[in-house]
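Only one protein chain is missing from this complex, and each of the others stays in its spot.
Chain lettering (A and B) follows the sequence in which the chains are written, and residue indices restart at 1 in each chain.
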Amino acid sequence: MDAQKYLNEIKGRFPGTADAALERIKDGVPALLCPAPFLFEIVKYLKAEGFNYLMDLCATDYRDSLEVIYHFCALETNVKLTVKVRLDREKPELASITPLYPGADWQEREAFDLLGINFPGHPDLKNLLLPCGWEGHPLRKDYSRKPDQYD
Amino acid sequence: MGILLDEAPYILENFPGGGIVITSADWFINWSRANSLWPLTFGLACCAFEMISANMSKYDLDRFGVFPRPTPRQADLIFVAGTLTKKMAPRLKKLYDQMGEPKYVISMGSCSNTGGPFYDSYAVVKGVDKVIPVDVYVAGCPPRPENLIEGIKKLQEKIKKDTIKNNGRAKIFK
Partner (left out) sequence: MTENTLKDKDGFETMYLNMGPQHPSTHGVLRLGLVLDGEVIIKAEPDIGYLHRGMEKLAESRTYQANIAMSDRFDYVTSMNNNFVTALAVEKLLGVEIPKRAQYLRILMAELNRVVNHILFFGFFAMDLGATTALIFGFREREEALELFESVCGARLTYNYFRVGGVSRDLPAGFIEKAGNFVKMMRSRLKDYDDLVTGNVIFQDRSVGIGRISKEDVLAYSLSGPVMRASGIKYDIRKDDTYSVYREFDFEVPVRENGDCFDRYMMRMLELREALKIIEQVLIKLEPGEILAKVPKIIKPPAGEAYVRTESPKGELALYLVSDGTANPYRLHLRAPSFINLQILQKILTGVKVADVIAILGSIDITLGEVDR
């Protein structure tokens, strides 16, 4: 599978990505575990390699860390690749890929809104789904809601 | 109409035979109000499609004088059709406040009645009656158009019991 090739290439190109690893999600799509500081460069490389379509971007709270998952697809060849990034739960920060894939715009804002992940480099990072001034990030596992005027 | 209806009943009441005038006026005013309910075209979620269905070919709400208006200024009925979220609640209140008196509210579907399947959500208002007063609750998720028509008929019955002594406002907080 090509995924191993991409991994080797990435390790060769970007010193400091030695802990990048490969795993598989259920349907056999390879998932590239990549270190957070190199995400932007790695995605840029993958885009040049033909992964021209960002299928999905979402984040999950794993209690000890946050995980951001990018699902890429090369439309011509139908090769799929998943990129995963683990983030620190206290101060989650990850470079925005909106300059590369404008379609990531709202998906990053959604992750910012619901999970509190900061995306430096995003053109307009603000609340998307929740009303302005909402406290807390509902999709975090330890989220507890304060009663408001509607309760 | 406003000032006339506000003041007339109290003046008439003090005259002999005034009551007869009031009841006749009641009958006429209620008849006209009940049969020309103009709802606001306002759909929130799933139930909106059943509301539109009720307006369309097969169920044809025009039969009951229900004819949708796009602006709250011309509407006297609002169907709250769907889930009311906390972001939307102030807007709904604003829309309701813009409608002229007398105004009626039909809460359509489980979501607007009680929160429905989203009763435990952080973003949903558990019942539209926490924001605006409701006249008729229609149950279902979503209610069939027939259910909605039944709700409208119930509202018409309610309007027909009203009297100008209450200035058409018997429904609010009484």
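As a convention for this text, a contact is a pair of C-beta atoms (placed from the backbone, for glycine too) under 8 Å apart; a residue touches a chain by one contact, two chains touch by 3 or more.
Since the model is a prediction, treat every value here as computed from it, not as a measurement.
S.K.: Could you tell me which of the visible chains the hidden chain touches?
M.R.: A, B
S.K.: From the list A:Phe14, A:Tyr53 or A:Tyr150, pick the residue that touches the absent chain.
M.R.: The one listed residue touching the chain not shown is A:Tyr53.
S.K.: Determine and list the chain A residues touching the chain excluded from the picture.
M.R.: Touch with the absent chain occurs at residues 25-27, 29, 52-56, 58, 60-61, 69, 71, 75, 78, 82, 101-107, 114, 127-131, 138-139, 143.
S.K.: Which parts of chain B face the unshown chain closely enough to count as touching?
M.R.: 40-46, 48-50, 52-53, 56-58, 70, 72, 82-83, 85, 87-88, 91, 95, 117-118, 120-124, 141-142, 144
We take it that only the chains that are shown with their structure count from here on.
S.K.: Under the stated contact criterion, what part of chain A meets chain B in this complex?
M.R.: Chain A residues touching chain B: 129-131, 138, 143, 145, 148, 150-151.
S.K.: Going by the contact rule at the top, pick out the chain B residues touching chain A in the complex.
M.R.: The contact residues of chain B facing chain A are 86-87, 89, 122-123, 125-126, 130-131.
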